[in-house]
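Note that this complex is displayed minus one protein chain, with the remaining chains in position.
Right after this comes subunit A.
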Amino acid sequence: MGLSTSILLTIALAPLVGCVLAGFLGKFLGRAGSHTVTILGVAVSCALSFYVLYQLTVGGAPEYNQNIYTWFQIGPFNASVGFMVDRLTALMLVVVSFVSLLVHVYTIGYMADDDGYTRFFSYISLFTFSMFMLVMSNNFMQLFFGWEAVGLVSYLLIGFWYKRPTAIFANLKAFLVNRVGDFGFLLGIAAVLYFLGTLDYATAFAAAPGLAGKTLQITAHTQWDAATVICICLFVGAMGKSAQVPLHVWLPDSMEGPTPISALIHAATMVTAGIFMVARMSPLFEMSSTALSFVLVIGATTALFTGLIGIVQNDIKRVIAYSTLSQLGYMTVALGVSMYSGAVFHLMTHAFFKALLFLGAGSVIIAMHHEQDMRYMGGLRKYMPITWITMWIGSLALVAVPFTSGFYSKDAIIEAVGLSHRWGAHYAYFCVMAGALVTGLYTFRQMYLTFHGKERFTVVAAHGDEHEPAPSDLVYDVHVSADSHEDEHHSGGQPGVLHHPPKESPWVVTLPLVLLAIPSLLVGFFTVGPTLFGNWFRGAIHVDEANNVLAELGHEFHGAAAMALHGFTQLPFLLVLVAFVTTTYIYLFNPALADRIKSALKPLWTVLDRKYWVDDVYFAVFARGGVLLGRGFWKASETALIDGAMVNGSVSLVHRIAATMRRLQSGYLYHYAFAMILGLILLLGGYWLVGSGLTGQ
């Protein structure tokens, strides 16, 4: 049975209905009503998404590609709202709706004490709608709509606690950095229209081979390859959305938002939109190996260097944020070696285990009364066993221990890069390999600091008569410090001092953890065969035979179990072991060593702690510099030149002329007579001069 338009429309619109109801009628619906309608909306989408995936995979349904309505039609140019649903889309739908549903449920527990409860549900449902529009689009216009709409929701959610200066700084920064990416993206879309004459995916992809040999005149003597221009411009968009170096700076700051959205938006789904987009555009990217090399180098750089920063972070969410950056780098590397299905596969497994890690971190944060600094944690495993175990599962998947989902996706990427002959592949291979060690270091460090070792917090019962701030007050507390991760603050008290002992979170929080732990552990084992080596994405992803590293890799693939067993003997796993042994020794047996290493490697530590000074440079150059430039324009050009010299200048010129003229009106008859005579002489003289000039002599 084919896919019907009504099913797809329902998938997209059900969360939007929930969003509108919770957003506008939140007061009438109340808290329970609001979370019920939004969860219901997303649950419907989730169920239908699974149905769509089932139909496309097992049911033999053909892929769906239809326009719903015409957005504009000008001459031959058409922009429509329409859906293209193939296996790539279906997989994204399932991942997005599943994680979104669990995050909705989780939010009931996490935001329980927050004043913005209904608003939060409205936002995350709006996000889900926008993300669906993005992945289901069948054309570039709607893609851009979804692209910017998820950016808007991200902006709203990072600034959800709008009283915090850090939050409203971070959301502005996120939006603007994303806009830099979108700037390139829009130019890419314009280039697609220019060269391919259409905004429709199917038509554009069909015409893609015609790009070969076409060039774009940049200056009189410079021409750039058409496919390269298109792909690099589009990829700049992906660099913004998927936070690739050098547009990565917004993602760590986005942790100012509530933890559920860090899981949903800034780990599992929105930030992977760039990866999805490049995979979707594979017919275009295959036309330009230059662009793919660019993708490869950017991805590799992100994978290694952002991971390194993760090692020195003390904020539990920021460690995971840097880990997300690094993992997005892995996906980008996969794209760069034409292994699009590998990138999407890693996108999927990462969505599960990274959402799990974030939600687990959120559970820890609730238990710690909104303390996020790991230096005041430790030994939490006995207080919150479910969070502890599930987070370990997520961590094992993240570091790619064989048999976990993360192993299948990440190991395949590393091997494929090793096989690739693309320019930059050697550098990328080094980065992803070293990245395996780095991933191990920050992940195990985080787990040990949080759950193991000695408790570094104290529990002091609150005095009976003292008003204890409700958790929501803690959250709303204004953090004045710009560098919030430096001196982590805990409202109304000492850091590391709790009024109640930490306890395991309620079931609405732990259930999503468990439900995410299962796919984190198992989904890779069952899907690696078809998605990577079984040509499951046929029709959706196009790879040139010459670039097909996966096919090469497929010759050595003899089932998921064999791949995992083989993985135990490979370098990536050995690097993880090294990381495991090192961190275990340091954090469980010799905690003082960490500080000694830190002071011994002070310069290196400073470089990482200051995040390579990238943020500082950007702030100085673009933010400060932009304002200075604006002020310069304002003072020099607007005020002094245009208004001062030109406008008011001509006014005063008129004034002066008028004043002179007034003086001429002296009222004395002989002045006027003299002027008349003078005028007559000048006039006659003029005629005589002109006349003689005209006659020749």
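By our rule, a contact is a pair of C-beta atoms (placed from the backbone, for glycine too) under 8 Å apart; a residue touches a chain by one contact, two chains touch by 3 or more; residues count from 1.
One rule holds in what follows: contacts and distances are computed from a predicted model.
K.L.:
When you check the chain that is not on display against UniProt, which of "Penicillin-binding protein 2", "RsbT antagonist protein RsbS", "NADH-quinone oxidoreductase subunit M" or "Transport permease protein" does it turn out to be?
P.N.:
"NADH-quinone oxidoreductase subunit M"
K.L.:
Give the residue, chosen from A:Leu152, A:Ala207 or A:Ala594, that touches the chain omitted from the document.
P.N.:
Of the candidates A:Leu152, A:Ala207 or A:Ala594, A:Leu152 is in touch with the missing chain.
K.L.:
Specify the residue from the set A:Ala61, A:Ile168, A:Ala207 or A:Leu419 that touches the hidden chain.
P.N.:
Hidden-chain contact among the options goes to A:Ile168.
K.L.:
Which one, A:Ala206, A:Ile642 or A:Ile657, makes contact with the chain that was left out?
P.N.:
Selected residue, touching the omitted chain: A:Ile642.
K.L.:
Thinking of the whole complex, not just what is shown, which of A:Val20, A:Leu40, A:Ala112 or A:Leu193 touches the missing chain?
P.N.:
A:Leu193
K.L.:
Across the whole complex, list the residues on subunit A that are touched by the chain not included here.
P.N.:
Subunit A touches the missing chain through residues 69-77, 141, 144-145, 147-149, 152, 155-156, 159, 162-163, 165, 168-169, 172, 175-176, 179-180, 182-183, 186-187, 189-191, 193-194, 216, 218, 478, 626-627, 629-631, 633-634, 637-638, 642-643, 646-647, 651.
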